[in-house]
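Dumping the structure here so I can ask a few things about it.
Missing here is one protein chain; the remaining ones are kept as they sit in the complex.
Take a look at subunit A:
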Amino acid sequence: MTTETSSRSMGGAARRPMIELRGVTKTYPGGQTAVNNLSLDIDRGAITVLVGPSGCGKTTTMRMINRMVEPTSGAVLVDGEDIADRKASDLRRSMGYVMQSSGLMPHRTVLDNIATVPRLNGVPRKDARTRASELLEVVGLAPDLGRRYPAQLSGGQQQRVGVARALAADPPILLMDEPFSAVDPVVRQELQEELLRLQRDMAKTIVFVTHDIDEATILGDKVAVLNIGGVLAQYATPEEILRAPASDFVAGFVGRDRGFRHLSFQEGEGVRIHSIQTIEVDRLGDPDAAVTSPWTLAVDAGGRPQGWVPQNRRSAIRSAGDLVPGGSLYRRGDTLRRALDAALSAPSGLGVAVDDEGRVVGSVRAGEILELIEDARVSRGRANYNTAV
């Protein structure tokens, strides 16, 4: 961990970490230790995820960064300065905070909610609202939502407003406490993608707390895995955590299918795409439109996949409703994980590959993808002798 940090900072103009936890411990009056002698350097302009089971002190750790929790011992430095010397309310205004329940003020309009921190900083109401309506757009909400009250928004919209509110004063640091865990999986994925998109432009220093290792590996530039009692179990890139867990605890937490998940970090560029026989859905009713391969893919007029036609049941399939449903799709250039999933989830064993517009370009085969994975493993093993498992 130490060597990696130093080699990285030497490469990039010796930049000091944005946030430094120095031997931080938090013991509650009952004697229960939430965080135990934790030292952590949080990189500038990157997403650092704190992940771990409940009771691992991840939220407590985050709250010691904005002094919502005061450490029992140790120090927290932001930009090299000990935050214990700063006025708590000023410190907090310099960090955006997004929480699990959106925490929006129910008695204020969406616009005024977003304008909260600028208003606390003394920005005139009119200017703060103008900035707030710009931010609505940044987080992908329609401007007319600004006049509504939080109760009139859906859960996903509220979370977006929460993000906009955290960004309003343009703080260099964002603290996000399980911000997406209360929304449904579809919305969660949307919000995660949105956050990564925003982060490409903003390059904020983001500390993100989650209990979901998948979310951690998707979002994190670095992931800190914490164990019960606030002990740091591993601090590394998500790829390294999946590939080489530092302990049984980390391996267990990362889960049984970590090998499969690790494929998310492998480019699928090399996957061979085979030609595939297709039939237009409109022609299914025509008995003369025969199929010649064991599995034929039905497509709509735009070339998008609709389902499968097994050759031995061709006569029974007369319309789109009779098709055998397909599996997940592999977009050309996606990761190996997506490619393998497409192949494994298709009833025909042929993963459907599509282009960016969703048109069928061919098929991928599980056997070949596994060969690619094996090749990658061997070459990595040679390059990285001691860590390959």
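Following the convention adopted for this analysis, contacts are C-beta pairs under 8 Å (C-beta built on N, C-alpha and C of every residue); 3 or more make two chains touch, one makes a residue touch a chain; residues count from 1.
Here, contacts and distances are computed from a predicted model.
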Exercise for the section: Given the choices "Transcriptional regulatory protein CusR", "(2Fe-2S)-binding protein", "Anti-sigma factor antagonist" or "ABC transporter permease subunit", state the protein name listed in UniProt for the chain not shown. Expected result: "ABC transporter permease subunit"
Exercise for the section: Return the single residue from A:Gln32, A:Ser73, A:Ser154 or A:Ser293 that touches the missing chain. Expected result: A:Ser154
Problem - Candidate in contact with the missing chain, chosen from A:His107, A:Lys126 or A:Arg200 - result: A:His107
Problem - Option touching the unshown chain, where A:Lys26, A:Arg44, A:Arg93 or A:His262 are the choices - result: A:Arg93
Practice task
Could you list which residues of subunit A touch the chain missing from the display?
Solution key: 66, 68, 88-93, 97, 99-109, 116-117, 120, 148-149, 151-154, 165, 175
